[in-house]
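To keep things clear, I will list the structure first and then write my remarks on it.
Just one protein chain is left out here, and the rest sit where they should.
Our next item is chain A:
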């Protein structure tokens, strides 16, 4: 699958962690957690990479470009995966899109 990343509109979508949701690294378990109301998400390595890039200023496109560089993958494909992941979290009110 290949989409035109520039034309996808993902440059205008800027994900942010809402108030009441926090990403933290737990030293005792040596892993990342996304914490929200009565929720403890244990992201896998890829998901943790995405979440760590969310700062309320980076767009989905920028996040995808960053990850594509890191994993030597197609940015458009990565962007689609990132968007699917973020939509799922947004549906659970764990992220704002």
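Here are some notes:
Simple rule for what comes next: a residue touches a chain if its C-beta (ideal position, glycine included) is under 8 Å from a C-beta of that chain, and two chains touch if they have at least 3 such contacts; residues count from 1.
Here is the rule we go by: contacts and distances are computed from a predicted model.
Not every chain of the complex appears here, and the one that does not is recorded in UniProt as "PqqA peptide cyclase", selected from "TRAP transporter, DctM subunit", "3-oxoacyl-[acyl-carrier-protein] synthase 2", "Oxidoreductase FAD/NAD(P)-binding domain protein" or "PqqA peptide cyclase". Considering the full assembly, A:35 is the residue among A:35, A:53 or A:68 that touches the omitted chain.
For chain A, the list of residues touching the undisplayed chain reads 18-22, 24, 26, 28-29, 33, 35-38, 40, 90-93.
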